[in-house]
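Missing here is one protein chain; the remaining ones are kept as they sit in the complex.
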Amino acid sequence: MLVAKRVFDFWALFACCALIGVSIYNAAKGMKVQIRPIAGFEAIDEAVGRAAEMGKPVHFTPGFGGLVAPTFAGLEVLGYITGLAAKYDVRLIVTVSQPETYAVTEQVVRQAYLTAGKPEAFKPEDCRFISSDQWAYASGVIGILLRDKVASNIMIGQFAAESLILAEAGNTIGAIQIAGTTNAYQIPFFVVACDYVILGDEMFAAGAHFAKNKVHLGSLRGEDLIKALCLLLVIVGALLVCGGSDTLLKIMAL
Amino acid sequence: MRISTDIGAWVGALSALAIYSVLYKENPVYRLVENIFVGASAGIAVVVGVQTFQSTAWVPMAKGNTWLVVPMVLGVLLYARYTPSVSYLNRIPLSFLLGTSAGVAMRGAIESQIVGQLSATMINLNSFDALVIFLGTVTSLAYFFLTYRFSGRAAVVSMWGRYFMMAAFGAAFGNTVMGRVSAAIGRFQFIFLKWLGM
Amino acid sequence: MFIRKMLPTIIAFVCGTTVTVAYFFAIPSVQSLAQNIMQWRSVVAVFALGLGAVNIIMVHTKNLKRDGLKNIYSLALLAMFCITILVGLGLGQSSKGYRFIFDYINVPTGSAIFSLLAFYIGTAAYRAFRVKNAEAAILLITGCVVMLGRVPLGARILPVAPRLTDWIMTVLNVGGQRGVMVAGAIGFIAVSLRIIAGLERRVYGVE
Partner (left out) sequence: MDIFERLQNLDKRVFYLMMALAIAIPTIRPIGLPITVTTAVQKTYDFVKSLPDGSKVLIGFDYEPGDEIDLNPQAIALFHVFGPKKIKVVAISSFPAGPMFAEECMMVLAQYGYKYGVDYVNLGHYAGGESTLAAFATKPTSIFSKDWLKNDIASLPLMKEITSMKDFSMAMTLNDGPTGGTGTHEWVRQSVMAHGTPLIMGCTGVLAASNMTYVQSGQCKGILAGLAAAAEFEKLIGKKGTGTVGMDAQSMAHVLIVAFVLLGNVAMIVSRQRAKTAGGGASR
């Protein structure tokens, strides 16, 4: 009944989900999981604190993406940043490009202010939909960065070619910049232009890092187990190929 | 030099110059062009959106696909957020959007990004090049262990992982320059050749 | 209570699982349901665009109320936004007015913004490509070699650059890219799974 050529993919996904599920269960039962420090996340407190000292706003954008996984990771961090902004009374400006992402982002910010006990601090005009056009979005964001002279610019989510435009504009005004994306073609531009870069997969660890949330810590342990399994698979596969057997490759192509 | 009399050439060239002025300093001219551009592009998005709505929802529903009432109701519920007493209803369409998006993300990730990439790495390690690809993949993947910390000798693995990633980032950076410069050449040709007629 | 907490969780779970199962299993009823869900999704997304439009109008009318017509920027944005919609919906997308906005304002201004990258990419490289440590040195070397290897003048300056560029792009570059991609995809799966399983309900507003 499985669709041809997707048999292995299905079982691989099944195994991934099972590993993550079991790890979350174990963590909830009290298994200790330590997370290694991620400099980009540690810098977020400093970035918001600096804005508070300077009396200037913080800017956050989840990027150009629709509702894709990196955007989810960005929104998770946004919830935390909003909490900090509410605590320190810092103005937080959020810019969004895609309508469906906007619908969710606005809700996340609204809810985070509510949770922080300051629902009145939420201002719709500071959570802005710019345009779904890539370059209009870029020009709108650099306009905001340059005019509002933000103290800290945080960009975590899905980014395309506009990444460097945003990062250079942030650099021009001397903002502390923290950026993260999984797109390997855009990470280089964040690496050269930002102060802190959250590399690829690290961005999915936000919940575990900030809230030390058991679900997230467990999920992270599950991800690590999957990575270990992938490494094992690659090594065994390569050794088999060296020995002249492509059995594993054939199984994976099923 | 023969300056163009075509209004399109004038609008295009002047807007490009206004945009380039931001390289010197943020200024009123840039700000005006930016706002016109953002307004126009958001307007275009709305026009396209209405057209999509007509062709994917309104017309099929008029032709008898009554099920399409469901997404329309969901869509309307998004606006519940503006009325505090019923704002929680807004969670229903959001959970619908997020649930489907998560499903799509999950199935795409496993196939092309994990299984495809892993099988491409299972190569015969009989050449220097093959070894470089293999070691690069293994060490950079190992860098991403987030709940284990490599210490002592094992730390070398994640260090090499970072080195390989930096090499890849440098390469991607250098390789992108050409496309970006091409874009600028296009604008410059427009300004000097089409508009100023040089 | 049910509508506030349970229902959103159930919807996310059912939709996410249906879409995934339909991809792997050839069950006609599930597949047609998944197809419907995806079609519905695009309809709901159009309504989300309306939220965006509301936000644009709200932000800029507020600016105008505060500053009056002195704020020509918000005025220009709102005017352009409304004109484009009126022309596009009233006269149609093949009308002269709409083509003017699209071909003469939208496309060239977008290209101009894109071409800013030609300038930014240089200053970013100048600032960051410094041999401060091993990692920065690697970034600098591969970056510069590829830049030289791509153009005839660069090949004159460093004759080995084109061949080295080919090697970097087809061999050295591959491993690092793959590591980022595979690890990222594992993260995709984890976060998607948490959303489908209702462990990430904060995103849609359930605490």
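By written order: A, B and C. Residues from 1 in each chain.
One rule holds in what follows: contacts are C-beta pairs under 8 Å (C-beta built on N, C-alpha and C of every residue); 3 or more make two chains touch, one makes a residue touch a chain.
Since the model is a prediction, treat every value here as computed from it, not as a measurement.
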Item to check | Displayed partners of the chain not shown (whole complex) | outcome: B, C
Next on the checklist: Can you say which of C:114, C:188 or C:204 touches the chain missing from this structure?
Outcome noted: C:114
Checklist entry - Which listed residue, B:105, B:118, B:138 or B:184, touches the chain dropped from view? => result B:184
Next on the checklist: Tell me which stretches of chain C touch the chain missing from the display.
Outcome noted: 107, 111, 114, 118-119, 121-123, 125-127, 129-131, 140, 143-144, 147-148, 150-157, 169-170
Next on the checklist: For review purposes, identify every residue of chain B that touches the missing chain, sorted by number.
Outcome noted: 20, 23-24, 177-179, 181-186, 188-189, 192-193, 198
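Keep in mind that, in the parts below, only the chains that are shown with their structure count from here on.
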Next on the checklist: Looking at chain pairs A-C and B-C, which one is connected by more C-beta pairs in contact?
Outcome noted: B-C
Next on the checklist: Can you compute the centre-to-centre distance for chain A and chain B, using the mean CA position of each chain? Integer Å is fine.
Outcome noted: 14
Checklist outcome for this item: Taking each chain's centre as the mean of its CA atoms, chain A sits from chain C at a distance in Å of 13
Checklist entry - In whole angstrom, what separates the CA-based centres of chain B and chain C? => result 3
Checklist entry - Tell me, which residues of chain C touch at least two other chains? => result 20, 23-24, 44-45, 48-49, 51-53, 56, 106, 109-111, 113-114, 116-117, 121, 125, 139, 176-177, 180-184, 186, 188-189, 191-193, 195, 203-205
Checklist entry - What are the residues of chain A that contact at least two other chains? => result 6, 9, 13, 16, 69, 72, 99-100, 103-104, 106-107, 110, 129, 132-133, 135-136, 139, 184, 187-189, 191-192, 199-201, 220, 223, 227, 230
Checklist outcome for this item: The residues of chain A that touch chain B in their complex are 6, 8-9, 12-13, 16, 33-36, 38, 66-69, 72, 99-100, 103-104, 106-107, 110, 129-133, 135-136, 139-140, 142-143, 146-147, 184-185, 187-189, 191-192, 199-202, 205, 208, 217, 220-221, 223-224, 227-228, 230-231, 233-235, 237-238, 240-242, 248-249, 252-253
Checklist outcome for this item: Given the complex, residues on chain C that touch chain B span 3-4, 7-9, 11-20, 23-24, 36-53, 56, 72-74, 76-85, 88-89, 93, 98, 100-106, 108-119, 121, 125, 134-136, 138-147, 149-151, 165, 167-169, 171-186, 188-189, 191-193, 195-196, 203-206
Item to check | chain A-touching residues of chain C, taken from the complex the two chains share | outcome: 20, 23-27, 44-45, 48-49, 51-53, 55-56, 58-59, 62, 106, 109-111, 113-114, 116-117, 120-121, 123-125, 127-129, 139, 176-177, 180-184, 186-195, 197, 199-200, 202-205, 207
